[in-house]
Each structure stands twice: as structure tokens, then as C-alpha cells.
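Note that one protein chain of the assembly has been removed; the remaining protein chains are unaltered in position.
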Amino acid sequence: MAKQVKNLDSKKISSDLFSLTYGSLVFQLIKDYENPEDVNKQLERIGYNIGLRLIEDFLAKTNTPRCFDFKDVADKIQSAFRMYLGITPSITNWSQGNDEFSLILDANPLAEFIELPDHLVNLRYSNILPGIIRGSLEMVQIEAKAWFMQDYLKGDATTELRIKFVKKLEDVMPQGED
Amino acid sequence: MELPTIIKMVPSVILSFHGLLMAFHGDICESYFNFFKCSARKLQHLIISLSNAAILKFKSILDKSEWDVVGCLQFRMSVLALVIVNSDNYPVFIKTRHDYDKSKMSAEENMNILYNMNATLDIIEERQGQNQNRDPYLGLLNQCESYKIYGLLSATRIKILLMVSTNVSVMFRDSEARSTLKQLYSSYIDVTTYNPFYCPGSEVQSKKLEELVKSVFGLTADYNR
Amino acid sequence: MLGTTVVPADYEIGKIPDELSHHPLPLIYFAGLNINSNQTHHYVWETFANKRAPDRTPMQYRLMDNDCMIPPSKQKKSTYDWYVPKGILKTNWLIKHLHEVPSVAVLCVELDWDDVNFNTRKQECVNQVEALRGQFINRSCRIALVLLQKSLTIPIEDAMTTERASNLCEACDINATSLFVLPYQDSQHFLGYIYRMEAAFFELSSSYYQQEMKFIRSHRDQLNKTNHGLLFVRHQFKLGFFSEMRQDFQGAIKNYKQAYANLMEIRSSLTNIYEIMVIAGFINYKVCRLLFNQNDPREAIAHFQKHINIFKSKDETPELEFEHFAWLSKQFSIFGDLFDAAIASGLVPGQIQHPGYYYYESALLAIKRQAAIEPFRERVQFINKDTALVLIEEALRIEFYGQRPWRPGCQSLNPLDPEKEREGIKVLQYHELVYINHSTLIINLLKDAMNQFKRNKCPRMMRFMTVLIAQQYYDVNDYPNCLTHLNQVLPFYRTEKWKQILVSILTTAFNAAYSSANLTEFVKLGFEFLSSWIPAELEFKKSIQESILKVLSLQSPLNLKNSEENIDEAWQKMFIEGTYDTQITIKMNPIVPFIEIKPVFSQKAYKWQENVHLKLYMLLNAPMPMNFDKLSLTFDKSYYNQFCNYCPSPKSSIDGDTNDNALLHFEPMVMKCFEFNFEARIEDYGKQLEITEITLFMNDNPIKVTFNWINENPSDNNKCFSHNSCFSSSPSLTSSSTSSISSYPPKFYHITPTLTTFLEPRKPIVDLSLVNASPALLHEMYPIKIVIENKDEYSIKDISLTIVKMEEAAETQTVSFILDGFPLALGTAQKLTESMIDPGTSLIKIVYLPISDLNSQRFMFSVLFSVNSAESTAISSGPNLLKEIVSIQAINPFNISFTTCTPLNTPSRVIRLMEPFVLKADITCLSPLPLELIDCNVELNQNIFHTLPYIPTTLNKLLRSDDRTECHFALYSESQITQETGLGVLVIRWKKSTTSNHNSNTESTEEDGCQINKIKFTLPAITVQNSYLYVETKLPEFGTTRESLLLTYNLANRTDDLLPLSLSLDKSDNFMFAGNCSVKFSIPAKSQSTQLFVLYPLVCGHVSLPKLKIILYPDTENPIDMDNVLEDIVPSYLLVMPQRKIYTPFEPIGNAVLTK
């Protein structure tokens, strides 16, 4: 049967591996903290820490110059999604101040086939994503907020990730939260 | 042929089969047929998740695709019961025609069918012992007066049983059962493995699976989400 | 057949009549034998008919007496044109040809060839033959003549015999081949004759049947399908039958199949459908049986399938539906029997092809049959029984198989008399209802099926059958039987967990228990039924729960199934008779739990004297609140049971409800938690503690119930008590159940129970301490005292020591330390010589570590030992490990400086060939601890020697910090050394002084044996110059004024040739001296000359001698002044004492001085 597996798409599998692992993590966290809110926090935190490291990889792979405005940042984030999640969210709903925008995820590889049980309606399953964004932006001296406006899992039409620019940071290395 | 209805009916086709869509406008160009020929298998899998009406509508094209639509429909209409059993023989998913339409099947019949499905595990366990031919698809497992039972046994000892009535005097090809079972299996895997909230050994409760099964029973799956 | 009495029960739909199931054999008649009177005849008959070995040709023999009448054959019609057959197969035809119409008639006469009056006897014989012929009216039956002869053998063919034989045949008009001779006295060959004859008879008979068949075929061409369809079938059937008679089975199959085909061609109508079905059944039976016998089961099965498929759908009027089902059912059971018979004779069944499935189908159809007749029950109440009976008997005597008794022989297609039909059908229904016991019929079929499934590896199918049987019993209100059967399979289906199935079984069982007022079962099943896992209306469940409580307090339950049958009475009766047990124990593991328990030890393991803390989470998933009176846990160590009984005031009960009387009160779907604390016994430490049972008691009713969970897989924590994950704890499951109970608390679901914990044994009380005096000194073997102190009550043993130099990989640890005087490698465990350390004592060891460099290093000392505690597990017998780390800072013990000097002890860097010089070592002690210098020696390079024969200098000298000491070495070099080379090394042997022992805490009774250490210092490097002249001075210690003394200079020529020199001694005011004050002379090579001077000191004190001046090669252009050399080697001062006075011996002052 080895042969058979060879020809099954190992890239797909390894991407599965991530989403499965992530799922197990979420489930474990739910066991640990019954309250979904706490779980959301945890996920965001984990995302943040990942972000801190991920940005290096991103900059290394795509030798990008410093962004000059937030639109630029948005594009970078978009391309990061393409790079790391294999999806290209659309950028919309810019605020007047161009300091706030939405990413619309038509598909979410993290939450494929997920159906939330009733007692977890408040769970933000993919909350790792905003965390990653916050973390990685912080590493390039941008303090930003990121959160889910809509979530497909909650029966919303789409999955909308909102990102808001807060302020520019002085060059200080942020420490990983715990 | 007004498009919106079709779109409502079979979005999956629209999504994955531009060809069909075109064919729908009436102008059926040869190139698509060749396309179908090469992707007959793909098409078949797709069709499994189609509503009957859709299939009939597409018949003209599908016929060209070396794939017998009527056979599929007859097969679906004669599906009596479907059971997915986990490695401990616990039924994580059971559907019988009774669940959809009480008129088509009495409660007693329903029970007997369940017992028979359950009893088929004997045969599977027998097969499990044998080492030759370890293809997951087991083929026809048992047959008696009123029904046939086809089976699939995965490497992880997931068992899927499909009961088809033989009262309908049609001879569908084995491939129907095969593709249906394979399709069910992969869908089962998706809804159970991707979803961390599913506790192994408990009943599968998934709209997505329900939809597929509904269409397997030849009942139009409703695609409104 | 006619005239035999029949009973209505004989009328059986689709039954295979005996004549059909009978195996056809060629029929042979014997005439002329009177077996009763004649011994010989009897013997002959017996051998033919009765003493039959299995290998004999299959035959059926009958004796015929003279008056027996063979049924005559009807005059065959010349034409069939106007003939309309009245039916397919006559009921009597088969019997006729099986038992009445012979193929061969054998006449036996006693007649020898050499009989004296042969001719008369011959005539008698002829008459007999004639008579015999007379008995067959137009039947072409073969005639055979057997002559029983006295002669011992068949006489050789002589003219007479042949002649007589031939005209005998002639007279009797039989073929010569039909004439047989049996010398019945030839006992030796008798059997042989018989067999041969038998074979011959068989030939005859089969030729007869063949002729019959030919005859049947002959008038086929006169028939036409339209009118004579029935005849086609009939004839074809007959052909089949005759082929069977002549044992031509393949032929038989062919013909029967053809017959079947023809039958199918007949247009079926309400009139003849039943007849067709019956005949089809017959033919199919024949075909299948033959096929099985011919070992072709596949074909048989295939034919049967075809047969069924044809008739499955053919159904008659609803009034007769039952008949159709009955017939179908019969078909299956018959086939099942055939199949089974085939298996009995060697056929191997498969898991999915064996009689079981056919019996099963048959049973299903039988059930349908029963259902089909039910509606007509009351309709046949008022029917004239007598007429009915008459008609039924008619049905049994009917002329053609499968025809209706009220219209025999009717084949017309024109509509039937509806009135008659209705009446007839009514009778059939009446018979079905009155004379057929369906449930026994069904149950028997199911039992057959069950056995088959059991035999053919289909356990589940078998259980299914059991369930169906139980259902039948239930339907006929045989509840006890129903329950016993269900209880057989319930355990299995519980573990199988197919919900719908289990629930339906439980429901039936529960109803049965309820209806039969079986209290125990009612309670058990009732409780099980309460579980939220079982989908049922909440109201119903509530009423069950209520009923259970009522029953426990000896009141009859609510009316659960609203049926008219009065169950209340049954209960009342039961209570009055007191036929119930007052103590019911319910094993909770296997059943669907209505209350779940998850025990959790707070820790995987508990330390020495730590309190064991146990939490018991409980969840009731019954519809209504429930109270219990007692809760008790059982452990594998019964001692602890006492702590875990119903605890007076549980700390936390999740719902916060803590009014004491409701302690064991549970609300549906509200998790409750009870906690237990207790201390472990000493002897149990080092062991596992395991919960073996949990029991809940419900005691305050006349009937007491205990609920008991057993830990089924000891020492497996993964499993919980409500072990099957699907019965408990999956929220998805409970939410799926229709009962609207408040949803399952996920918290409980997430709790993973732990049934066992470990009581960790205490660590032994043993100390390891290291004593060492810092600093360590470079290059010493540094002593470290290891003290292992056993403060425990047990002695310790198997002690081994490992010393590892840290921050250094194991493999690089080549250095070795010294223990008990043996060098041992670092990093390897070393077993200590001391076998054990007794309690309260301690073991002291000294190891010496090599100090190889000055920077600080850390050594880890680990001591492994095990405790000598065979008797108790409470202490961890080990190996236990103790670790200590010592870090060592080393310093240099000495500081040494060297100086080289002239013999005159004046430091000088210059060393000349063959001229002695002095090496001075100045040693300063840096160690804060006093050191003892044992000795101090030099190891010289070649060419350097000690001046005087060397004695090693042993200076046992104690040096305290900063003490200095010197040692000198007089040396000379024998060869010139131009570039600097080391002299050699200085070796100091030393040890730490023992005299002042710094640490007082360990009384150093045992030889503290500070190791003697060697330390080496490299000596300075020197050069050795060459020189011409060496001057040795001889002079007294001191001089005295005005006393002459002698001064001698020995001059040694170091060159290899004559050395001219001028020597002079300067004038001096301190001396007067005699000797030649200035001379010139030469000294031969390698020889010496001596110059003497007498000195007369004038002054006293430290006075300078007259200066000696030597110039070499004085009269050459480059003389060499020796001054600088002489300075080094010639003394230049002398101590001169004043002249001594003479005192008289009695000089008092001196004494006075002495006494001071």
C-alpha cells in the first residue's frame, strides 16, 4: 500500500497535518478552560507568539522593503495568506482614515468541515489568525488590532477578519507574551 | 433552459463543471464530450452528490460520458439502508429509507433491515481474517430475497454497509456500489477527521454528510446554506 | 389411498406428498413363490428382496398372488382433438407407477431339464405364464421365467438342454434372454446367480420404462399447445418420472425442467393459479432434489431462485393471500430441507449459502401468512363447521393435485360461480385459522434457521433469530419464554450498541416483564430504560420511573402499555403470593446506565504519609430526581473500604444543595461530586491502590436495590465504569436522543476517571556528605572524605560509588582516582568493598583525586545503594541514588627560585668546565596548610655531576605558610655547553603535615595517610665556558697575629699544551710574607705546579690577602689577564685573630664569669 500513498498528495496531507494539529489543540484548550472566551484568548496569544517568529521567515523569503503605508501592509498580509495558507483573501471595507480594513476569507483551511457543537457557539475557532497578524506586525513596529467580524462557522455568510492600525512603535523588541 | 433554477439545483456542478453549464445553454460542443470521456470517473463522483432531477436534466450529456445515468438513478432509488460502523462495530451513522419516508418501509421491515445489516458484520469479520485481496471495497457481501448488501472495510476498520433492494428488477453494475461507497467513505473521513469536536465512537452528526447521504438515497439534496 | 381416513390437519398448503418425495425404483413383481410353505422359495425371495447390500442394483420387489389385479391401462385415445384435460397431474398416477404397475413380472417354477416328465411340467409352466399375462390388461410389462433347479450346477450345454430350453421359450412365448436358471442348491455360487439375474431384470425393466416413454412421446405430435398445455406438462413430468424410475437422473432433470418450462407457458388465471403453483412446487422439488443428488448445488439454487422469482409476485385475491404466503414459505422450508439433506450427505455449505437463510425466509413468509389471515378471523366465526370439514376432506381426496375441492377438474376460463368461490375460500380461511398453529410453525422454522446460522459462523444472524423467536412468544403472550430468549441475547446487543436494535429489544423485554408481573426483571430493565441514552418520550420514562418506585414499595405499577388485558391483577396476585425477591442487585457495567460514576484520584501517586484524596463524580441521566441511601466503595485492599462509605458531609456538591437528608439526592443531568480523604497504611506504600467496586444502595423500600459497578479491567485507567464510551458521556449522543432532558454537562464528559493510584514508598534516610580541606594543591592526590550515614531503620547494601568530573563528556574521563589504594577510572561505577551499612552507622571512605591543573573543577559523587528491606515495600528498596557535588580550587603548593654560585658561594652566572659550582633552590611554602618536605633531589642531565659522591638529601622539614627553606647542590660540568641547556629537574617529595589536623569533626583515628606527593620543578638553564687555568687555594681557617701561616696555590693547566704564565703577589701592609713574589714559569699540559708562600699577619680582623696576579702567555703579543677569573675562585680575605694570652688555672674571675 506504500505505493498508493506515495502518489497521494503529500503536500495536501502536510497541510492537513497542520489543521488537524490545530484542531486537537483547540479541543485540548477547551478541555482545560471550559469558558470559550478564555480559549479565544489563548488562541490569540499563541497566534501572537507564532507571529513574532513567522515575520522573520516572511521577510527572509520575500525580501520586502519597509511598508510606507497601511495599504501596503494590507497587501503584504494578503500575500502572506497566499504564502502560508494558500488562500488569497480579498481586501475590503477600508475606513476613511485608511487605518482599518477587512480581509474576506472565502475559504478557511483551518476550519474546513468544522461544525461547532452547541455549547461552543462563542468559540472563535480560528482566533490564531488575528494573533499571528498582531504578532508579526508588532515585529515591524506596527501596533495593530485584529479580530473576526464574521465567522462562517457561526453561520455568517463569510469569514471577515478586521485589522486596525493603532500606532507606530519605537524600535523595541517585544517579548513573547505568556 | 432558464439558468437560475439549475444553479439553485446543482451549484456543485456549476462550480466544478463549466462544461455542463455550457451544455445547458443547448449548444453542446463536441470538445466537452471528450472532456467528459476523459473525466468520466470524476464526473461519476460528482454525480453522486447530484440531485436526481439534475442527473435527468444532464442525461443527454452524461450519456456521452460513457456513464449510465439510469443505472445510477435506479441504484439510488433502490438503496434501502446505509450504515457506517466504526472499528468497534458501533454504528456511528445509520440511515434507512424508513427515516426519510415512513410510507416506503414499515417499522418492522426497518428493524429487520437493521438486524440484517448488523448480522452482515459476521461476514465482514470473516473477510477481515482473510489476508488475500485487501482492497477496502468488499463488493457484494450478502444477498437474500429482498436485498443485497455491499460493503467497504477500510484499513482503519471502518465499515460501510449499503443495502439495496432487489425487488426493483434492475441489474445495476457493481461499479455503482463501489463509487458510492468510496464517496461515502471519503466524506465520512472529512467530517470526522477535520472536526476535532467529533469524539471517535460517537454518532456522526454532520449536515454535510446528511446531504450526501440524502442524495445517495436518491432524494434531492438541498444545497441552501 | 381411497378410503383412508383423513384429518383436517393433514391439509397442508404446498406440502410435498409422500409419493413425490419417495425415491422411485424400478418395480418388479414375483410370481410363483409361496414363501410361507416352501423353504426354497422363502430363501430365494429373501435374497432378492430383503437381504439387500447397498451395492445392489436399486430395485423394488413385490410378491404377487394370483388374484392380485394390476390396474389396467385406459384405452389410449386415437385422437386428442376434442379432448380437454381436466387437470395437470392425477393424484393417483405416481402411486400407481411406484407401487402397483410393475415393469417386470418374474415367474418362478421348479423345473429341472432332466425332469422325468418334463413335458407335463413344461405345460403347467406355460399355463402359469398365460395366467400371469392375463393379469396385465394392455400393459406391456416384461415377463421373465426363472427355473429353480435341484442340480448343483448349470448343466453343460448338451443337445437335450438347449432343445428343451428353446421350445420352453417358444411355448411360453418369451424371449430366450428372459429365461433364467437358478440352481438353488449351489450355495457357493447362489448369490452370484441372484446378482446376475437382478442385473438382467434391471435391463428388462428399464427397457420397459423406455418403451413407456416412447409411447408417451408418440402422441405428443397430436397435441397442440393451445388446448393441451396441461398435457404437455403432464407428459413431460411422466417422462421425468420414468427416467427417474430407470435411474437416468440426468434425463430426469432434463425432462422435469422441460415440464417446468411447459408449465410456465400455461396461461394462469384465478381458476388454475393454485394448481399451477402446486405443480410448479412439485417439479421444482424434483429438479432441486435431483440436482443436489447430482452434486450440483449451484444449479439447484439457481433453479429455486427462478422458481421463487416467478411466483413471488403472483398473488391471488386478498382472501387467499395467506395461502400464497403459506405456499412460498413452504417452498423455502422445503428447499432448506433439501439443502440440509445435501449437507448431511457431504455438501459443504458457505457462510452466506446455507439452509439457514431459506428457513429464515420461510419464517418471514410464515409471519406474513399469519398476518394475512388475521383480518378474517371474525368473518369465519359463523360458518357451518360440518360442511367445512366435508370440503376439507374433499380437498384431501381431490383427483388432480392443487385443484379446488369445490370445483374439481374445472379448467374453463369462463368466470366461476362467485357464491361457491366465496364459500370455498371461507372454508380454506376457516381451516387456516382453526387448524394451523402459526406461532409454533414460525418458531420451529426460526429454530431451524437458528441452528443453521449457529453452525455456519453467523452468530449475529443466530441472535437475530433468537430475537424473532422471542417476539413470537411475546405475541402469544408467552412472556417467560420471551424473556428467557431475550436475556440470552441482551448482553451481546448491549455491547454491540446498535441503539435502535437494543432499544427495541429492551422495550419488548420490559413490556414482557411488565405484563408477566416479573418484578425483578421489571425493575432491572426499568432502570436501564430510564437512561437518557434510550430515546423515548419523557412522559413515558417518567411513568416508568414512578412505576419502579411503586413496585419497590409493593404496589402495582402504572398502566404502561394502555392495553385492555388487565395486568394490575397479575401484579396484585404476585404481591399476595409473595413470589418476588426482596433484594435486587443490578450490575451496572453491562447495562445502559441511568446514573454514571467517574471516580478520580487527585493524583497519579501519593507520597509518604500524604493524604489520599478521591473524588467521585456522579451524574443522573434519568428523567426525574432520584434518592439513594448509601454509597460505598470497595478497594483491592479492603482496609480502605471503611473510609469510603456514604460520607456524612460531602465538601462540594456541585448543585450547592447541602441539606443533610438529601445528600444522595440527584437531580437529572446535574453533576454531583463526593470526596474522600484517608491516609494509607505503612504496609501499603509501594503498592497500587485500586477501586474494585462501587455500590449504590436504595434501601428504604420493602424491596432493596443495590447498584453495583465493577472495575472490569483492573489496572487500566483508560476505561471508566460506564465503560462503553457510547453509553455515557458523549454529548452528541444524548442530544440526539429524543428525550428532552437538559443537555449533558460537558464538564462531566471531559472527566477521565482514574481507578488506581500508587502509594509511593518513602525514600530511605541516608545522608551522603563530602569532607575536604580546600584549597587543593597542584599535583597532589587530593583527599576527599566520603561519609555515608545510614539513619534509616534498615541496613543498606550493594553500595557503589561513581565519581564524574563534570563539564566533561564521559568518554574523555580517562583520569583515575585512588580508592583503598587502587587507582580507578572516573565515570565508572565502583562497588564498595563494604557489603552493607547497618542502621545508625556510617561508612567513611577517602578518595584521592588527581589535581592536574589550577583552574577550579567540579566532581559529582553519586552513591547507589539498595535497602535491605525484604519484608516491607513501604521503603523504596532501591537502587536509590544520592548525589553530592564538590568543587575544587587548586593552588600551587610551593614557589621555588634557583641560583647558581661559585664554590665561594658568591652568586655567579658563569660556570666553567670542570669547575665546581653550587645550585641553590630556595623553596617558599604557599599552602595555608603546613606541608612536610620529605626530601628534595635533583635529577641531572648528562655531563652534569655532583662534585662529591652524592647523598640524597632528606630534610624532613615542616613548612608553614610562607616558610622558606633552601637546599644546595655542589655540581660541575664535564663538558663545555655553549648554548643554554637545562640542568635537569628538582623533585620535591612532600605531604600534607599530619601533625596539625585542621578538621576536628571527623576524629582521624584511622591512618589519615596523607598521600606523599611528588612535585617537579625544572632547573634553570646554564652555559659552561671553557678555561685555561684553575687555581686551587690552600689556607688555614684563620690566622693569628705574629704567627706565620702557609698559603698554597695549586695551579692546574687545563689546556693541552705547555702553558707559560707569570705569577706575582702584590705587596700588602697587613702581612709580611716570604716566597718569590714574582715568577715566570710554564706548566706542562694537564699538569699542576704549586706555589708556596709563608704569611706573617700584622693586624687582626678581617684583612685582605695580598692580591694574586696571573698573566698567561706573558711574553706574547696578546697576554691574558686572569684577574676576573681569579676573583671568582681565589679567596681574597682572611680572618686574623689577635694573639692569645695565657691565664693561670685558678683565676676566679673566669668562674665568676661562668656562674653569671
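Worth pointing out:
Order as written gives the chain letters A, B and C; numbering starts at 1 within each chain.
Please note the rule applied: a contact is a pair of C-beta atoms (placed from the backbone, for glycine too) under 8 Å apart; a residue touches a chain by one contact, two chains touch by 3 or more.
Operating definition for what follows: contacts and distances are computed from a predicted model.
Chosen from "Trafficking protein particle complex subunit 6B", "Translation initiation factor eIF2B subunit beta", "Exosome complex component RRP45" or "Exonuclease", the protein name that UniProt gives for the omitted chain reads "Trafficking protein particle complex subunit 6B". For the chain left out of this panel, the touching residue among B:179, B:192 or B:206 is B:192. For chain A, the residues in touch with the chain missing from this view are 1-2, 4-6, 8, 10-25, 27-28, 32, 42, 46, 49-50, 53-54, 57, 83-86, 109, 178. Against the chain not displayed here, chain B makes contact via residues 87, 128, 131, 134-136, 153-158, 185-186, 189, 192-194, 196, 200.
Going forward, only the chains that are shown with their structure count from here on.
The two chains most heavily joined by C-beta contacts are B-C. With centres taken as mean Cα positions, chain C sits 36 Å from chain B.
Annotation for chain A: residues touching 2 or more other chains are 117. Residue positions of chain C touching 2 or more other chains: 732.
Considering their complex, residues 89-91, 94, 111-112, 114-116, 118-119, 121-123, 126, 141-145, 198-199, 201-203, 205 of chain B touch chain C.
Across the complex, chain B is touched by residues 308, 312, 351-352, 357, 360-361, 364, 457-461, 464, 467, 496-501, 504, 725-726, 730, 732-733, 736 of chain C. Taken in their complex, chain A has these residues touching chain B: 1, 16, 19-20, 23-24, 26-27, 112-117, 120.
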